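The block that comes next holds chain A.
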Amino acid sequence: MSTITTDASRDCRNVGCPMNMVYTKVELAKLSPGQVLEVILDDGPPINNVPKSVVLEGHAILEKSRCDDGTWRILIRCGKK
Partner candidate 1 sequence: MHITVNGENKEFDTSSLPITTLLEVAKVESPDMVSVQVNGKVIDRTLYADTLLRDNDEVDFLYFMGGGA
Partner candidate 2 sequence: MVKKMIDFTEEQLERYSRHILLADVGVEGQIRLSSARVLIIGAGGLGAPVALYLAAAGVGTIGIVDNDIVEVSNLQRQVCHFHNNIGKAKVESAREKMKAINPDITVIPLEKYLVADNIREIIRDYDFVVEGSDNFPTKFLVNDACVMESIPFSIGGILRFDGQAMTIVPGESACYRCAFRNPPPPDAVPSCSEAGVLGAIAGMLGTIQAAETLKFITGAGSLLTDTLLSFDAKNMDFHKVRLQRQDDCAICGKEPSIRTLVDYEQTTCGI
C-alpha cells in the first residue's frame, strides 16, 4: 500500500465501461487540481481503458496496483480544470 493520502474514493467494482469512466469524471470534477482520487476498477476492459482516458483528459496516474480480489486500485492526481 502506498503512503499517498487520497482526497476522495470511488468503488467501481462491477461497473462496466463506460460508466466507470463517467463516475471517475464526476469525482474528479469535485476535486481541485493536485488532489488525489482513488478508484477501484475491475480487471479486463475497465483497467485497460479508464487509466488511458484519465491521462488523455490531463490527469496523472500516480499508482496502479492489483488488489487481493483481482480488481485494481488506481490513484489519480487531478490535473487541469
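We take it that a residue touches a chain if its C-beta (ideal position, glycine included) is under 8 Å from a C-beta of that chain, and two chains touch if they have at least 3 such contacts; residues count from 1.
A word on the picks: all candidates are chains of the complex that A comes from, given by their letters.
These numbers were taken from a predicted model, which means no experiment stands behind them.
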Of 1 or 2, the one touching chain A somewhere in this complex: 2
Complex interface listing, chain A residues touching candidate 2: 18-19, 21-23, 25-26, 29-30, 53, 56-57
